[in-house]
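Excluded from the complex is one protein chain; the other protein chains are retained at their positions.
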Amino acid sequence: MKSLEELKQNLESKMPGVTSVLEEGCLVISKNDWLEVAKFLKSSPLYSFDYLSSVTGVDYPDRLEAVYHLYSIEKKIGPLTVKVRTDRQKGEIPSVTPVWRSAEFQEREAFDLLGIHFTGHPDLRRILMWEGFAFHPLRKDYVAEND
Amino acid sequence: MFGFGVLKGMLVTIQNFFASYFSKDHLTTVQYPEERLSAKERYRNFPFLVYDQAPEDPRCVACDICAKECPPKCITIVRDSDAEGKPLKRPKSFDIDYSICMNCGICEEVCPFDAIFMDHEFELAEYGRFEDLMYHKDRLLKPNDHFKKIRPTDATRIDAKLAAKTQKPAPPVGN
Amino acid sequence: MDQLFVNLKHSILIFAGNFLPEWAVILISILISVTAIAVFGPVTMMYLTLLERKFVGRIQNRFGPNRVGKWGLLQPLADGVKMLTKEDIVPKGADHFAHFLAPVAIVIPALLVFAVVPFGRNMVAVDLSIGILFFLALSSTTTIWIFVAAWASRNKFSLLGGLRSVAQMVSYEIPMVLSVVPVLMVVGSFSTVAIVEAQSGWNWFVLTPWGLIGFVLFFLTGVAEVNRTPFDLPEGESEIVAGFHTEYSGMKFALFYMAEFMNSFTISAIVSTVYLGGWQGPWLPGWLWLLIKSYALILVMMWFRGTLPRFRVDQLMGFAWKFLLPLALLNIFAAGVWLAFARPVNYLLSAIIVALALFILYFANRPDMPKKRVYRYAVE
Amino acid sequence: MTEENLSTLATQTLEVSLGPQHPSTHGVFRMNATLDGETIVKLKPVMGYLHRNHEKLAEDMTYLGSMPYTDRLDYICSMTNNFAYALAVEKLAGLEVPERAEYIRIIMAELTRLVNHTLLIGFLLNDLGAFFTPVLYAFREREKILDLFESVSGSRMMCNYFRFGGVKIDFSPGFLEGVKSIIQNYPKFLDEFEKLLSENEILMARCQNVGVLSKELAISAGISGPMLRASGVPYDIRKVDGYSIYNRFNFRVPIGEVGDVYDRYYVRILEMRESIKILAQAVKEIPEGPFISPKGAAGAKAPRTFKPPKGQVYGRIEAPKGELGFYLVSDGSPKPYRYHVRPPSFINLTILEDMCIGNKIADAIVTLGSVDIVLGEVDR
Partner (left out) sequence: MNSFAPLVSVVQYVLMFIVLGAAIVTVSIGNLFRAAIFLAFTLLGVAGLYFFLHADFIAAMQILIYVGAIMTLVIFAVMLTGKMQDPLVAQSNRQKIPAFIILCGVSAFLIPTILKAPWRTLATPHATTAANLGRALMGEFVFPFEIVSLVLLVALIGAIATARSDE
């Protein structure tokens, strides 16, 4: 893969108004731009990140972070780690399920365990915990009831 | 032609049927209580404590490392103390909850005193779910000979190591 | 030896005739036959379960039951005790009456068909002039009870199993009846005894071209009729849990099993009667020959069970309607030709017809048939 | 037909909950299927019955402490789970792995692949309705490999064998001979297996053109492993990433054409043959040397001193079921800040509904079987 730096420049030149930050080898994109950027990353002939390998989230004291690992099967490059940040209270991030189908269950899982609301997801329900469970167990402040 | 594949498959099964009468390879069942497989030397099941001379004097020094490193936290150790309340280098109680233990063998790996090892014993059925599977010190302690019997290779290596240690002159006592 | 059981019965009757009126002797005669069947049926079933478990066990490279008694010979009794002492659960909302009735009623036809099986020379309970028809008629009633059981359970899996069973039985009934027709044509009688007698002296029907096809057809449809692998869709445990007997436990469940195994036995016995010369055979007594032939066929059924996966519903229907049915019809034609011509020519002609039929059906069905595939590797 | 006519003729759909207690859902998986007759019109997977929040547990444990828990993700292939986790942590901590350890790892991973694929094919046949025969043959062969695992790691299934920077312990004496005999005998077994299965018409009819997954959807849905390759995508992480020392080995990547159940079945058979090739090369070339790097050995002895630097890493391997990835975030403490597993069988389930709609209920079971799920991994 060409360097991340180049990708960032390419992205910003192709999509004016989109700002991205490079951090620890990850591309950090603001949540408002994310869906557009996702479409670009998938369709751009230069990268064609057609394979969304993993979607997950991390709970930091001040923010929630969705982490995406992208690969390109066609170009055999990857991984490109994309981070999208949101606040812990509402925690909304646009869903990329329409772009990569593999996000469907993984976003449900991230919603279930971390409480990231993926807007535009076709069927955002809990997947591993049961319906009606009130908490998001992977958050750092979650304490199991009988502990 | 339709059917030949099926017939081929049936040939395989009937071959296996007859082979089961002639070849050990085709009848691998071991009739368990009467026949037993010998355990592999490295087989690990549940941990036990080793003592050298007497059960009152185990190798364990109650350092609590295994209890801390145990992933499912099934080990509980209480350090013994003498009459004045000064902690002693031996456990007062050493409990392992076999119903929680997951046989990972990490306790054995991290033990700096070679005091805890994984046993070969596997017939551990009990009537009680909780108390009967909570193994206390008395049930956990086994002589070094037992260890030598089940894992001769490791036992020789460790015995040699311990012997080398004791042969070194004891560090001069302070004060 | 051959007439061992017949003579036994006879001497009992003569002994009874000394001091009993004639009608009582007839009653005793009936009772002896009925008791013999009523004992033979369930005992056969019990040991068939053991046989199946042992045989399939060996196929699968394991022992099978071997703990209760020598070679597990008491296993069926242990199973029986277990079944009897098991809690009988009727689902809430089920139709209790029908739920109870179905397993009981399903055993009756299974026992009744034993009446027309000629176990040996003079060893048939009733020599009905319509023997084969009687067998076909009674075995078709099983469907109703399977369906009643399925429906009374109030379980969706049961219901699916019931629907499948009806569809399957209706489809397989037709080729089954048609596959017997050639024999009826040749023998000119429905009577099972007459059919066996027509095959005396190694004139087994299976040794004729149409007989070979008829035998395979009859056997396959028979396997389908008793819901055994690969036609065991009504109870397809991998899809619909246990099909129509999902909600049955204890003795009711055992009754379904009893019916199934007794039906397997009677099917095998009837197939050997119709195509394999029944109790005809050299050296050994007749009844032993029939048992040998029937058990051989049952072992083939178990062999199927140990080897084959199950058909899918539509494939099952397709197999019956697109392959078995036309083949059975053409087979009747072959038998007709065989009857019409003299000895050496008729074999040749009917063999040609049968071969042509298979050939045509093979090509007609080819589009639906699975194909072998060639795989390739990714290029570096 | 008019709109009105259609509505009066509409058939009732039937909602069936397959699982969590169902013989063929491979554990406590559940599918809420809506059926029209036997045809599936809607299918919603439901999971989480085996959820134990593996990821949360790992956050409260040292890095090494999670190793035995990874065994329990996909409990059929604990070795590859260990491998993926070790790989991720080594990447995070920048640990070197000695040459011999790499070879040991690859031998273990490929043996695991054999175990997994063999078992899967056996169980796939069970889903098709075969009566356990292929499963027991698979068990028979798997036993030999499990014995090897036990002789090395001390446990048959929960191996807990890999350590950061190497493996826990070197081979036991006689291990390599065992692997050699597997290399020699496994192809024979595969031939037998194929003779039993590959050309069986019932299996072919049941599997071909069932559960078809197109290339495009497979890529978009993040499908990985044999399932992706069966859909015709030549993507094998062993080739693409060349992790560990896979790029030294000579093997091919089989791919399917149609993307149906049969392709998934056959691609796995071919993969096993390639795995045997890798094993043969590895056994031949394995060098002498340490089995763990000194830093790793120290970390294994005192897990609390093992503190990877701050950072994050995503490590993935080609596990038998597909891409198994570990995403780790370290804050410099002995415990991971975030620990995420990318379970292949969980993500491979995403398109289960797409593959099942329009097929029969029996096909849904087979399709699920061909996805190859292990609930320990799906639910974590």
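For clarity, chains are labelled A, B, C and D in written order, and residue numbers in each chain start from 1.
In the analysis below, contacts are C-beta pairs under 8 Å (C-beta built on N, C-alpha and C of every residue); 3 or more make two chains touch, one makes a residue touch a chain.
Since we're looking at a predicted model, the values are computed, not measured.
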Subject >> Contact residue for the chain not shown (choose from C:37, C:51, C:125 or C:159) >> reply: C:159
Original post:
Who touches the missing chain here, C:4, C:74 or C:144?
Top reply: C:144
**OP:** Taking the full complex into account, find the residue in C:130, C:207 or C:299 that is in contact with the omitted chain.
**Re:** C:130
**OP:** Just the residue numbers, please: which parts of chain C touch the chain that's not shown?
**Re:** 21-23, 26-27, 93-95, 97-98, 101, 128-130, 133-134, 136-138, 140-141, 143-144, 147-148, 151-152, 154, 156, 159, 166, 170, 173, 188-190
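Just so we're on the same page, only the chains that are shown with their structure count from here on.
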Original post:
Along touching chains only, what is the step distance from chain A to chain C?
Top reply: 2
**OP:** Would you mind checking which chain's mean C-alpha position lies nearest the centre of all protein C-alpha atoms?
**Re:** D
Subject >> Reference chain C; chain at largest CA-centroid distance >> reply: A
Original post:
What is the distance in Å between the mean C-alpha positions of chain C and chain D?
Top reply: 43
Subject >> Centre-to-centre distance between chain C and chain B (centres being mean Cα positions), rounded to whole Å >> reply: 55
**OP:** Two or more other chains in contact with one residue: find those residues in chain B.
**Re:** 2, 6, 9, 12-13, 16, 26, 28
Subject >> chain C residues counted as touching two or more neighbouring chains >> reply: 59-62, 306-308, 369
Subject >> In the complex, chain C residues that touch chain D >> reply: 56, 59-62, 156-157, 159-160, 164, 229-230, 232, 236-241, 305-315, 369-373, 375-380
**OP:** Spell out the part of chain D that touches chain A in their complex, as residue ranges.
**Re:** 47-48, 51, 53, 55-56, 217, 219-224, 233, 235, 240, 311-312, 314, 316, 323, 325, 327, 329, 337-338, 340, 342, 346-347, 349-351, 379-380
Subject >> Of all residues in chain B, those that touch chain C in their complex >> reply: 1-2, 6, 9-10, 12-14, 16-17, 19-21, 26-29, 31
